[in-house]
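Missing here: one protein chain of the complex. Every other protein chain is in place.
Then we have subunit A:
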Amino acid sequence: MEVLAYLIPISLFLGGVGLVAFIYTVRSNQYDDPEGDARRILSDEWDDKPKS
């Protein structure tokens, strides 16, 4: 049963990573335009940098 000492913290940590990632996406407005983002992925005229 010693394996529990590793597995429980690991499972909690991984779950926590998921939660933090979700909170990050909510905070950075990534759910504002789900439909547009789904289609933008098909457009090939986008580079990584925003026009400034």
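The criterion applied here is as follows: contacts are C-beta pairs under 8 Å (C-beta built on N, C-alpha and C of every residue); 3 or more make two chains touch, one makes a residue touch a chain; residues count from 1.
The rule is simple: contacts and distances are computed from a predicted model.
Novice: Between "Prokaryotic ubiquitin-like protein Pup", "Xanthine dehydrogenase small subunit", "Cation-transporting ATPase PacS" or "Sugar ABC transporter permease", choose the name on the UniProt record of the chain that's been left out.
Specialist: Answer from the record: the omitted chain is "Cation-transporting ATPase PacS".
Novice: For subunit A, which positions touch the chain that isn't shown here?
Specialist: So the residues of subunit A touching the missing chain come out as 1, 4, 8, 11-12, 15-16, 18-19, 22-23, 26, 31-36, 39-40, 42-43, 45, 50-52.
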